[in-house]
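First the structure, then my questions, so here it is.
== subunit A ==
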Amino acid sequence: MKKIDFRYDLLPLKNKLFRLALRITLDSAEAEDVTQDTLVRAWQRRDELEKVDSIEAYCMTICRNLALDRREKRDAQHLSLDENPIETADASPLPDERLERDERLRHVHRLFNQLPERLRTILQLRDIEGKSVRETAQILEMTEENVKVTHHRARQLLRQQYQKIESHGL
Partner candidate 1 sequence: MDYKYIEQLLERYWECQTSAAEESILHAFFTQEEVPAHLAQYKSLFEYMEVAGGVEVLGEDFDKKMLKLVGEQDTKDTTAKIEVRAQRTSTIYRLRPFFRAAASVAIVVLIGSAAQELFEQKDEVQTWDYNSNSYKDSFTKSEVDEALEFSLKGLNTIGNSLKDADLVVVDSAQTKTK
Partner candidate 2 sequence: MKKALFALLLLCLPLIASAQQERDFATQYMLLYAGQDTTLVCQTISPDMMKHMINREEVEQDDELKSILRQIRTLQVVRAEGKTPAQDNFEKAVDLAKLNTQRYKLYAYGDTYQIYLRKKGDIIVELVHINLMEDAFCIINLTGYMTKDFIKLLSH
């Protein structure tokens, strides 16, 4: 197997990892930290990396786990209870000027980020990043069946929330 090169094999993943981290942590600064930590950790494990199926999938798994850890830590600090499945994420950052400009896109962005973590992560992976069922199962360390079921739930919930917003008028 070819030797892992940081510049050409790992660094190019930065934005995909950032997007995933942001979707989970809902915080730009955290997301950047997570991305950094992910790349460092992946680099430290480069011997292992040489043997894996997909470097990208492997890194995304690390990324997600780190992001979840961060969130737990932060939530513990704020003593917030995450039992309520619909999160309030009013301060969720808008990473793109197109999102800034467009009121409607902002609404959808908020909507996505209000879904429970598992569901919005699956939408991020399957629908936004275009990952296959198989890759998604690898990244999330779930069975493919579970991925399909979760994805279905996510879309159903998204639709519900979407129609709620639309019926209140924009």
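One rule holds in what follows: a residue touches a chain if its C-beta (ideal position, glycine included) is under 8 Å from a C-beta of that chain, and two chains touch if they have at least 3 such contacts; residues count from 1.
On the choice of candidates, all candidates are chains of the complex that A comes from, given by their letters.
Since we're looking at a predicted model, the values are computed, not measured.
Colleague: My understanding is that every option belongs to the complex but just one is in contact with subunit A. Which one, out of 1 or 2?
Modeller: Answer for subunit A among the listed options: 1.
Colleague: Using the touch definition up top, name the residues of subunit A that touch candidate 1 in the complex.
Modeller: My answer: residues 6-8, 11-12, 14-16, 18-19, 28, 32, 35-36, 39-40, 43, 95-96, 98-99, 102, 104-105, 107-109, 112, 124, 127-130, 148, 151-152, 155-156, 159, 162, 166.
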